[in-house]
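For this depiction, one protein chain was excluded, whereas all remaining protein chains were kept in their positions.
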Amino acid sequence: MSSIVVQHIDRADSAIIDGLAKCGVATVHEAQGRTGLLASYMRPIYTGARIAGSAVTISSPPGDNWMVHVAIEQLQPGDIMVLAPTSPCEDGYFGDLLANSAQARGCRGLIIDAGVRDVRDLTEMQFPVWSKAIYAQGTVKNTLGSVNVPVVCANGLVNPGDVIVADDDGVCVVPRAQAEAVLKAAEAREANEGDKRAKLASGVLGLDMYKMRERLAAEGLKYV
Amino acid sequence: MSSIVVQHIDRADSAIIDGLAKCGVATVHEAQGRTGLLASYMRPIYTGARIAGSAVTISSPPGDNWMVHVAIEQLQPGDIMVLAPTSPCEDGYFGDLLANSAQARGCRGLIIDAGVRDVRDLTEMQFPVWSKAIYAQGTVKNTLGSVNVPVVCANGLVNPGDVIVADDDGVCVVPRAQAEAVLKAAEAREANEGDKRAKLASGVLGLDMYKMRERLAAEGLKYV
Amino acid sequence: MSSIVVQHIDRADSAIIDGLAKCGVATVHEAQGRTGLLASYMRPIYTGARIAGSAVTISSPPGDNWMVHVAIEQLQPGDIMVLAPTSPCEDGYFGDLLANSAQARGCRGLIIDAGVRDVRDLTEMQFPVWSKAIYAQGTVKNTLGSVNVPVVCANGLVNPGDVIVADDDGVCVVPRAQAEAVLKAAEAREANEGDKRAKLASGVLGLDMYKMRERLAAEGLKYV
Amino acid sequence: MSSIVVQHIDRADSAIIDGLAKCGVATVHEAQGRTGLLASYMRPIYTGARIAGSAVTISSPPGDNWMVHVAIEQLQPGDIMVLAPTSPCEDGYFGDLLANSAQARGCRGLIIDAGVRDVRDLTEMQFPVWSKAIYAQGTVKNTLGSVNVPVVCANGLVNPGDVIVADDDGVCVVPRAQAEAVLKAAEAREANEGDKRAKLASGVLGLDMYKMRERLAAEGLKYV
Amino acid sequence: MSSIVVQHIDRADSAIIDGLAKCGVATVHEAQGRTGLLASYMRPIYTGARIAGSAVTISSPPGDNWMVHVAIEQLQPGDIMVLAPTSPCEDGYFGDLLANSAQARGCRGLIIDAGVRDVRDLTEMQFPVWSKAIYAQGTVKNTLGSVNVPVVCANGLVNPGDVIVADDDGVCVVPRAQAEAVLKAAEAREANEGDKRAKLASGVLGLDMYKMRERLAAEGLKYV
Partner (left out) sequence: MSSIVVQHIDRADSAIIDGLAKCGVATVHEAQGRTGLLASYMRPIYTGARIAGSAVTISSPPGDNWMVHVAIEQLQPGDIMVLAPTSPCEDGYFGDLLANSAQARGCRGLIIDAGVRDVRDLTEMQFPVWSKAIYAQGTVKNTLGSVNVPVVCANGLVNPGDVIVADDDGVCVVPRAQAEAVLKAAEAREANEGDKRAKLASGVLGLDMYKMRERLAAEGLKYV
């Protein structure tokens, strides 16, 4: 497989991206039909971050972070790097030096199906990372990979330019072409949830609010 | 297996429950003969919570949270929900809407051998959850389960009305009938520990305080 | 295998140890040729601690913490205990009583390829622990082990007196005899990194700073 | 918790037990409403065995197989030992010596939520074991446990005298009191399946045999 | 997300498919540039099978095998079913009844990122399955999914009609459009390997055959 860097990728509109960030992972995931989540082992290195951005994807050999340097040149403000190793690996591909470089180009964070290090520095810099592992293991720069090709990351497909939404609940991928529609559905959902939340908080039961009692009885639920 | 909701369960006395909360998981577990712990993968979504309450149990199909709505109606102030899926699952059965509803009924928290989502909201609400995963994956409402039947949750048996104690060390189950005796043993243990703690902090060695030297020598330990 | 306690071990110079603490795990690991890391599942019970100290090693049977009491007597100020069970185990060998005792002797922390409990107390005391699990499960005091013998802990070899460096990135072992040389290499690395960090933060690309473009082209990377 | 050996337990009728063995795990599990399975990590040490028997349960400390000797005295022909450690452990509690002893008393096999060793010998003896691990790690005989008390084994509740069914698909527990009813349901299921199997093997589609087409359309499935 | 069944998919030429089967997973994977492998946890239920076929893909909810019935109607002789649940699941979606049905339509096997049951029967029928788990847990038929849409299965992307190659080494996906080129490369590789194998078996060292000595020395390898 030849190693390539795709220099031009299409990105979603920044207003759409920022709207998706506001909705958060759980809502966006529901809004697009319960699809797009990466594996639950992808955890943030610190809590509280909620971001969205355009995916700049990196396909890298295990234990080799050469392509991260290549990818950083392709970053535009608002992008999020998504790194998938070509075989399972938890090495620390990324640390504070690379984070400084990425942040200088406006990068909003990193999604990596491998390891990350210097997490104290990254936390201080407020450069958020969702990773499979925290591990100081260093990497080499010997073998090529590719930038901005489709990758499978943590059991999810990511195309370059897809919108990545990430927060304490995990990471969700929104295909670029659907981003606008998903945002609308997510915002509708949010509007609707505010009302529900108030009712439930006031003591109304979901059983009544969602009119579940009849169907439960029909299915045969017995109260004893 | 028919799906049932047991509407009346016996609960331990609230003073006993609150006493157990104060002792915490490690002490309570020791006090009842080193039994009752759930698996160590059950982790809190935020640190610092220490609760106890009566178990309202939920047996649910994988990926189906219908029974949570049913269970919430059965909650009394001071209860803790305990959800065990009928096959392994990490879907996010529970989020901020359900937490509002549960909190409105006085529920103290959730123990779930599956996933949870909206953890930022749950943290802000101070609704504590101990779970196997944090995962935004949504669930359906199609298949019945049961409420307030015995369940095996995270490799531990939980009967409805058992006292659940949970803190940063994990989750411990105290059978309702033993709750009073366990509390006494736990408080005795605590009283005793205060004294030991002071001695150890002052530099007295456990070897001397517990008079271990002779037995170590008898077993053949050699200092070289 | 006879059970022994080695009472005299050589330790590295305290200035060297403190220097290594300042450099942190990722830098020290690189400085000694990318060796010495323990497995990535060794995680701190709270974030923010960065310590170094001389290893007092403990080889213990599974579920038996008798040797911890024996080890504490061998501690000198600045030491770090390193416990490896003789078969995989996640029981809570260590809690706040033992921490009080260890802290009274100047112990800086614990590295344990098993479980720990009372983590709320340990956090309040600021006694840092890196462990495989947080688990309240108690242990017995029935079977001997050894203190200050070589152990394999979390897939890394630790000799008594080796320098342990631990922070949010994990745990690294520096053989005592190499500690001085590793410190020098680590400090050189740090000095060098400050300069790089500034350049990268100002927008200079790693591709240019490290002069990678020619080699990438030679390897066949194609920009499309 | 005091350590006890319950010497008399009730067992199901041997014809019922043998009938359940013939049906196998998947059918029995379905016949009792999709309940009773132990965790999927419980794997047979060799393929092809299909057994059923009455559970003689063992609650043992981690890494301590003393209670196995105690349990063997309680075995009657047709029994199956079920061992659950009180905290997670993969040590080899059981090997060919104990298997000779158990087989001499008519024991049909072992279900162990821990490790087993001498698997080549056990295979030659055709003494089947379902375990969490194969591991040569030895155990001690220092701490008491109990025999014939309820245990939670591999996330399933087992009461002494329950019928254990085990084959290449895993392990299923049938509560003694329900064994007869479950057998009837299982045999009915089997009779019914023979007919279905023949139809499906002849090319009839499940879509038609189960009359699914209408409901699929009603749910909104689209053929494109 | 609407649920669809794509009824027409393009398949690779059967001679190409059979040629890829002969080469086996390791060779095919190398021949297409070390890409296309599914996760290593995908293991065969019995050893010795080596198959290739066209992927008929199934996206299914967790614990719901309704879509398998739908997919079987879409099978053509030589096809392989590839099932990916929409969230992690190890339930037994597939057993001997479905295998009879699939085999009646010429299906060569199943790749499933979940569980399978009746493995003794499947082995006797020689219907090979590569799965994440063997687990008797039953499923329901309540929620729609899709057939012949792109799926991510065991961390690999599979498009309907892609060629699946599976043997004791695991599972490899060959994009349909590249199948012919990959076969050529694989066969060339095989031809080449026969010669190498003979040389190595005769005692010629890889160091000499691949002329590695000079490069090793240049990199700094020292013989001591």
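Order of writing sets the labels: A, B, C, D and E. Residues in every chain begin at 1.
Operating definition for what follows: contacts are C-beta pairs under 8 Å (C-beta built on N, C-alpha and C of every residue); 3 or more make two chains touch, one makes a residue touch a chain.
Keep in mind that this is a model prediction, so the values were computed, not measured.
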Visible chains that the absent chain touches, using the contact criterion stated earlier: A, C, D, E
Residue in contact with the excluded chain [from D:P44, D:G115 or D:G161]: D:G115
Contact partner of the left-out chain, one of E:L37, E:V149 or E:I164: E:L37
Candidate in contact with the missing chain, chosen from D:G33, D:G78, D:G138 or D:P175: D:G138
Touch list for subunit C against the chain that is not drawn: 1, 32-35, 37, 39-40, 86-88, 150, 152, 154-157
Absent chain, residues of subunit D that touch it: 2-7, 46, 66, 69-70, 72-73, 90, 92, 95-98, 100-101, 103-105, 115, 117-120, 123, 133-138, 141, 144
For subunit A, residues in touch with the removed chain: 61-63, 86-91, 135, 137, 140, 142-143
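What we mean here is this: only the chains that are shown with their structure count from here on.
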Chain labels contacting subunit D and also subunit E: B
Interface hub residues of subunit B, defined as touching at least two other chains: 34, 37, 40, 86-88, 90, 135, 137
Graph class of chain-chain contacts, one of line, ring, star, complete, other: other
